[in-house]
Every structure is written in C-alpha cells, then in structure tokens.
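All protein chains of the complex are present and in place, except for one that has been dropped.
Our next item is subunit A:
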Amino acid sequence: MFGKLFKAKKDTFTITAPITGKAVPLTEVPDEAFAGGHMGRGIAIEPSVGKLIAPFDAVVAHVIHTNHAVILEHASGLQLLVHIGINTVAMKGEGFKGHVQIGDEVKAGQTLVEFDIEAIRAAGYPLITPVIIANEEESVAELEVLQGSVTAGQDPVIQAVLAK
C-alpha cells in the first residue's frame, strides 16, 4: 500500500488510445510474436475507425514504407510501436495512406495513417492492432494496460512509470 504511494511520485506517463475501437490483451492477437510478448509489452486495439493518431507529442522515429506500422518517440525516450493489422506487410501499402514521414514532429491528436478497414478485411488480414512499447528495457520501469471500448486521443490504454 505504502509502496504504491511512494511509487506514484515517479513520473507516470499515460498513453491514450491511438485508434478508436476496443482495447484487448495482446494475448488475443493471432500472431505468436505479438501474443507471446516477444515484440514487447502493450495492448491491442480492434479498430472501429480507420485512423491512427499520435497519442502524445512525438517525433516519428520510423514509418514502414508500406505505412502499416509507425514508431513514435516521446521526449522521455519511450518508443511506441503501432502495427496496424496482422501480416498486413503483405498488402504492400495498399489500403494505407500515410500522412507523416520519418523525422516529423507530430502533435497529440495528429493523424499519422488512414487505413481502409474494409480493404484489409477483404484481403483476409486480421485488423487487430498491437500498440506496444518498443524499447521497454531502456524507457519504462512499470507498465499497466487498460481494456475496453476506447476513443482515440481520449481514453487511456497504457500507463507507464518511466525509468528516468
């Protein structure tokens, strides 16, 4: 109990949902690399709206050239990976419209990628989107995830106690 109080003094960083939909545990992702936690810890969102926004002010550390995955870096050094759908790399960019480039500075709420939910579904790929900390060892001391219906930019999905 007291431990919790003391820990609360450290920097807690709340990450809101980058996509509107339903937040579920990573274990529900039909891909062993994500479900088994090998890609990092975090949460998955089953999208209901085809738009990925920045959940916090960040630098775009990476956008895969096919626009299905983005890594954002926060000023604290924390890197957040959002991977839209599973095996969507095979769509080679079709159905994905990128709005940012590597190195861009983005503001919370800014649109990063728009994606065509129907096109991805029609191509046969799961839409479930892992949202994970890409560099947990260096950036995060503790991490908690929150589930349920989420609205992008409003509802928290990850609470991280920053390492620094």
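Methods note: a contact is a pair of C-beta atoms (placed from the backbone, for glycine too) under 8 Å apart; a residue touches a chain by one contact, two chains touch by 3 or more; residues count from 1.
We adopt the following convention: contacts and distances are computed from a predicted model.
Student: Suppose you had to identify the omitted chain by its UniProt name; would it be "glycine dehydrogenase (aminomethyl-transferring)", "Phosphocarrier protein", "ABC transporter permease" or "Transketolase, C-terminal subunit"?
Tutor: Of the names offered in "glycine dehydrogenase (aminomethyl-transferring)", "Phosphocarrier protein", "ABC transporter permease" or "Transketolase, C-terminal subunit", the absent chain's UniProt record gives "Phosphocarrier protein".
Student: May I ask which residue of A:Val49, A:Val89, A:Leu146 or A:Ala163 touches the chain that does not appear here?
Tutor: Within the whole complex, the residue contacting the unshown chain is A:Val89.
Student: Can you tell me which of A:Glu73, A:Glu94, A:Glu114 or A:Glu144 touches the chain that was removed from the display?
Tutor: From the options A:Glu73, A:Glu94, A:Glu114 or A:Glu144, the contact with the absent chain belongs to A:Glu73.
Student: Could you tell which one of A:Met39, A:Ala58, A:Val100 or A:Val157 touches the chain left off the display?
Tutor: The one listed residue touching the chain not shown is A:Met39.
Student: Name every residue on subunit A in touch with the hidden partner chain.
Tutor: Touch set of subunit A with respect to the missing chain: 31-33, 38-39, 61-62, 64-65, 69, 71, 73, 79, 81, 83, 87, 89-90, 102, 134-135.
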